[in-house]
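Missing here is one protein chain; the remaining ones are kept as they sit in the complex.
And now, chain A:
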Amino acid sequence: MPSYTAPVKDMQFLLHDLLNVTATGVAGYEDLDEGFTGAVLEEAGKVASAVLAPLNASGDREGCVLENGVVRTPKGFKEAFEAMKDGGWTALDCDPDYGGQGLPYLMGTAVGEIFVSANMAFNMYQGLTHGAYSAIHTHGTDAQKVMYLPKLVNCDWTGTMNLTEPHCGTDLGMMRTKAEPQADGSYLITGQKIFISAGEHDLAENIIHLVLAKAPGGGEGTKGISLFIVPKFLVKEDGNPGARNAVSCGKIEEKMGIHGNATCVMNYDGATGWLLGDLHKGMRAMFTMMNEARMGVGLQGYAVAEAAYQNAVAYAKDRLQGRAVTGAQNADGPADPLIVHPDIRRNLMDQKSFVEGARALTFWGAHMIDRSHREGDAAAEGLISLMTPVIKGFQTDKGFEMAVAAQQVYGGHGYIEEWGMSQFARDARITQIYEGANGIQALDLVGRKLAQDGGKHVMAFFEMVKAECKAHDGDDRMTGFVEPLKAASKQLQAAGMYFMQHGMKNPNAALSGSYDFMHLMGHVCLGLMWTRMAKAAHLALEAGKGDKAFYETKIATGRYYMARHLPACAMHLARIETGAETVMALPAEAF
């Protein structure tokens, strides 16, 4: 059975060596000294290893069951959920006015990774609740905040987001669910939503559905959409759950992974709902949830890969198979451990260098969100808005790839269920699909984000990379980092230039390369992070700080990423520059 240990040391490195959090001046960061963040991460790690991880495989095997309209989660989930609530973990970065602990989003991200790695399906119940919390916190009236937030903060109630319908997933403009205004200011919601994560379950006393629906007078397409709060049990005057609302779970889906999380068909049969935010501005309100959720899914991508990687390493050290080509390294044994083989090393280095790079990018992104929310930093907000599709799309594509790579280390034992490696691959797979399929992330990046605010944010990103290269110019310690980053960044700019020159005349030319662009930019982002991490590690080494082997390993891992992964940028650019010609050459009938 797989096991999991929180990578506290690596997280501490990111917080204190890379981001140097206490020196940033961001409000709330002054409390994040090394001792404190260490205590929080260690304790979260204990809960993750002892309470959540043991339920990962059993939750996968058992799955959720729908009986008489009630969904039963796997054995042990209820107790574990209570443990998370009692520990105050669900409230970590929520507003103290509503019972939250008020820690920065960055800490929520670090702790979130730990819980997701230990048990992704389980953690989604809380993750979606946090999304609902954020949407109500940002767009709700005072009365709505008082009614819902404290219960969502401590997860006595959980939340959902309801966008998808049978005939519309990506294209929400075709939505059919209707909202009819009532005399008392409420709405009656009618329609069917599908694929609703945590739509029904037995972990909480109430479920607060946030539902997109069309109210009269809003016009065609996504413009007519509004967002509604539809509680499973209507909330009484005294704040407690009362009468059952006309919303029910019709079916739960059988699916490839995340079996512990119920994916529900939700039927709204004239259910009572209340408008959240402005009428016909539902997409905007939903985007609050979606941006957070996309960051969260990008995190899931590498968090599952981390768990898979840890087990692959243990297996590679333990499994005896074949002899090292340079001579036996375990002469007394019948064979050498897998880890001696160069191809296994390649595999493990791919995983390690991706996961650590993605963790750095995600923490950096979380830091940008804190800058934007806590300091009103518009540049940070622009950067994270640009980067969200990259974090979501690139990190989940690679996360899945790396979960499969970890599975590969196990040979045939990776393919059978007994060892738990297949689950990591199956669980990771959904991250490429939900919250906007990755093709849609690429479309968002190339079609919207590049040109956003006159291209200001992408220019700022280019400048940031350029400045990083310049800062290390002629620094011998940084050879192996600066040159590849410089080259990759030029390739990224060339790709952007290609879109500028051809996109207007021939949009197909731009969109044929959008996926490659997302990956090209992903590599540049990770290259940038590795360059910064290498520098931070060198500085720590020179200061004689702490664990020498850790910092040296960090630098060596970075060198691997730069040498073995940044070359992909040239390939992506070459593909982009071929435009739409070969991509769109065939008429649809030819397929």
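Note that a contact is a pair of C-beta atoms (placed from the backbone, for glycine too) under 8 Å apart; a residue touches a chain by one contact, two chains touch by 3 or more; residues count from 1.
The working rule: contacts and distances are computed from a predicted model.
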Chain not present in the shown complex, as UniProt names it (candidates "Electron transfer flavoprotein subunit beta", "Signal recognition particle protein", "ABC transporter ATP-binding protein" or "DNA polymerase III subunit delta'"): "Electron transfer flavoprotein subunit beta"
Could you tell which one of A:T22, A:S58 or A:Q101 touches the chain left off the display? A:Q101
Hidden-chain contact residue, picked from the options A:K46, A:K251 or A:R564: A:K46
Using the definition of touch stated at the top, determine which of A:A53, A:V71, A:L92 or A:L541 touches the missing chain. A:L92
Where chain A meets the left-out chain, the residues are 5, 31, 35-36, 38-40, 42-43, 46-47, 83, 86-89, 91-92, 101, 103, 546-550
